[in-house]
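Structure, as structure tokens:
Of the protein chains in this complex, all but one are displayed in their positions.
Presenting subunit A:
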């Protein structure tokens, strides 16, 4: 069986110089899958990507010597992922222009300095078992990204690829981000679904429809899913979560309105395209209903490309956006209109001359980077941190205390908000009920929940750097015998054993996931 890696993720640590606050002051370094360094990458046959974020570490892998695997991603994910990587490279370039280049071994990586690090940071730097230190890498280069993208084969949703004639993989929309997907992998001895997320609630991103899901189910289990009651099905498709999400966005908007009314500006550091697009839609509604004219800026080296890209991809969007395509005034997002009539501006960098010309406060700014260590956000945060009327919106999951440390004291309001970013366990169990797989792998962190819920599922739990062996679910492969060949079959009876057998002589072909015997 082919070795499959799904997703190369990037975990990043942000470092700032020790200023009595225990931070390292240096260009950020990155760490990807720890094992990447010890793997023989030539043993990897296929890499499947599930989302734009899930490919940010890909150049680290593809630039390794001996890497020959096929990389598959959806067209939208690979385009957005590429832009995100290019933006990251750009921000690093800017960082170096600002603070000067760094030597091969930065001072903070010297042993005597490392000794002095506070305990928390040491843990991050060395990893839980103390083996991660060697994994910290400087970011890849623009050339690495370019070479990496040449190796990515991009697909439409539900477009099948056939590896080696016998393994078929197909990306199905997962509903999390534009272009994000779950993978269905069919082999002769069992079928696998890799579910990174299953969300039925996103209005902007395309969502797996019922047919796709039952497709998944059939292949995952080969058992009929017809007995799943419709209640379970509709629970999975409930709109509660969607409304909850809209509530959250509206809450951000109304907090923003309050700040703006008091003369403050809004700063939203995020790289998640889906969030930016949804917030733009909501902001437009709120500003219009309050009859306010406040400029919105998206500042990023790839802002223009991202927005242009999103205005031409109806195939990748949810029902709500598609309906707009079929309307009298076709446009996928409100931002097309907003750009035209000067309510929204896109700028590649904060020091653009054009930006300075039209800059006006209060305003709303979207810009990278969520770590608050790179990109336009660092400048804007310094500008507004003392203003108690301004508002900073950061995502849950980042340690607010840590990321804000270099900017303290801070008078600015901080709103930490969780955006929907995956499936809840309850929902995934519901999904399992529909799919009825023979075996499920859950992440280790789910172990206790799954145990306490007493789910009747054959399951095991995976964690980083561990290989699991899963038995074949099918007893044997199937062979299609062509009628022309089948006609030649003449059975001989073995009375004693009560078996009829025939000699079969032909040519075996492997095509599109199927063994075929032909004359």
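Just so we're on the same page, a residue touches a chain if its C-beta (ideal position, glycine included) is under 8 Å from a C-beta of that chain, and two chains touch if they have at least 3 such contacts; residues count from 1.
By our rule, contacts and distances are computed from a predicted model.
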item: Omitted chain (choose from "Cleavage and polyadenylation specificity factor subunit 3-II", "E2 ubiquitin-conjugating enzyme", "Protein misato" or "Signal recognition particle receptor subunit alpha homolog") - UniProt protein name; value: "Cleavage and polyadenylation specificity factor subunit 3-II"
item: Full-complex contact with the absent chain, from A:106, A:295 or A:506; value: A:506
item: Residue among A:322, A:352 or A:436 that touches the chain left out of view; value: A:322
item: Residues in subunit A touching the chain absent from view; value: 155-160, 170, 211, 215, 218, 305, 308, 311-315, 322, 325-326, 328-332, 475-483, 486, 489, 491, 494, 497-508, 510-511, 515-517
